[in-house]
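Certain chains of the assembly are absent from this excerpt, and the rest are unmoved.
Naming follows writing order (A, B and C), and every chain is counted from residue 1.
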């Protein structure tokens, strides 16, 4: 079966599981929202907030993402489904793309919510010119994150004590995304007088990152997951 | 043998609506209908006083009129959470244990969340008017937000599943812990350096007519609260009753399963 | 003398489904009772109910003289349960696990050593973490934990599954000794020849009800 059909199959399965268990909708979203609130309160120090709003959006995304990835692979590991997938000869590339697809979809929803919150809670304003920039940033960053998340999620899935190994593996790698996305978003928001033109170089970084991990993952996933 | 129902079992013998028959009954009674009318009247009064009779504020102009929703909803939310706490306590005490208390707690929490929501919205609107922003990280606003989320969490815990008894016990404990946050919100203005108004009503900073309008608001919201809780509580009772009814059907099927083999 | 287990019209519910639909059961002290029945009949549910893990929705339920319908925690610590899962800590060694579970019920060090011996785990395996054991070796460890407890009522859910020939013999001997020593044993199993030979009485569970 073609890698792409496999990917669709896996993604559909993951999204159906979410549909049945409603874990993301009922719990991860509220969690993300809370993270924003906590940040805001912990950092509430004469108008620091608006200045760091973009950074916070992405930090919150990252933390919620950890939970998402964990969940995505807990599902595969709970009853040895990952082994079964391998025995079934499902192309690892397909598994990778499929899970990344499902993860990306969930991340997208998450980010939109967080962004709206940032606008409301932190009075972040989107400069008209920045709108396109913002959208592209989000697409690029989300793709990148979905790929990294899946890649390392799969890696941690095999290891014991995975619930804690995962963050360790992932955070350092996504740091570039964090920075890139933050700067680009700042540019879009016009934070600290950043102009949207400053944003574009970062988009480059984000895209590069996404492509890199997309290709890398599709090729390497097989040797990562099978223990 | 289904009829063998010792009082110790978790089918709800305490409330009249525990019997399946109750399901067909409407949630209204004469009392609640009277109450409903009273609420309506109260609301009309609130509109009249709040929007027309009460004077503009010196600094806040017409914006001050939000006060008549904002403050009553906030205080009634406190009351609702208080009631949730008390009836949870009543459930936890063996002598008064009954699922009716649990349902009152649940209903009251639902209404409380609603009112706290109104407080948040009216507050942010007011904020936009008088501070020029929807939201700020002022201590009261934040603690209010936390309180709001806490009770959403409480409602989530109520839906964790298990028997009615388990649900009741679990959520009762959470409620007793959650209610402790209310004073935190109330005194937050004292404890932190806030932007938000602090005790202005209590210290009588309001002109006579304003104060009266506020009281009208409080009375109207109180009536609304009682009316809503009574109805929700009965609906919950019926849901529980429905579960029991569904169980009888399921039991028949389950036994039939045996017959086939 | 009061019966060890006395159920009348017991109904138990999980996720809205009546896993037990009016079970009647009467077990005397010293019996070895075999619960048989099709998949999904309610055997596991019945055992969990007797262990005080599953709340009684309706009916009369007494275990070891405690009314578990009123307070299902009352009977705990006097019963021992071997469920479908083993209840072991994967990172701890076999002996650590047995020692821990023994300690929770105040078993002596000798009891622990004896039960390890009894299940043939006293050799190299004693120091191996559970995560590195085979399925059957885990099952043996779980059994050792149970043996160390010296419960009055033993509840075993498919105890033979996964055990090798020697293990099965050890198990049966252990259960016979226990019942000889006055303990009561309830075994749910699909291996009718084996468990049938062990049991002093057989009842059939079907559709959440108990027959015979």
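Please note the rule applied: a contact is a pair of C-beta atoms (placed from the backbone, for glycine too) under 8 Å apart; a residue touches a chain by one contact, two chains touch by 3 or more.
A quick note: this is a predicted structure, and the numbers were derived from the prediction, not measured.
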> Would you state the complete complex's composition as copy numbers of each displayed chain label?
Replying inline: A x2, B x1, C x2
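Operating definition for what follows: only the chains that are shown with their structure count from here on.
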> Looking at A-B and B-C, which one has the bigger number of contacting C-beta pairs?
Replying inline: B-C
> How far is the middle of chain B from the middle of chain C, if each middle is the mean of its Cα atoms, in Å?
Replying inline: 46
> In angstrom, rounded to a whole number, how far apart do the mean CA points of chain A and chain B lie?
Replying inline: 37
> Among the residues of chain A, which are close enough to touch at least two other chains?
Replying inline: none
> In their complex, what parts of chain A are in touch with chain B?
Replying inline: 26, 30, 34, 37, 40-41, 44, 49, 120-121, 123
> Can you list the residues on chain B that touch chain C in the complex?
Replying inline: 1-2, 4-6, 8-11, 161-163, 165-166, 243, 246-247, 250-251, 254-259, 261
> Where on chain B is chain A touching in the complex?
Replying inline: 133-135, 137, 142, 145-146, 149, 152, 156
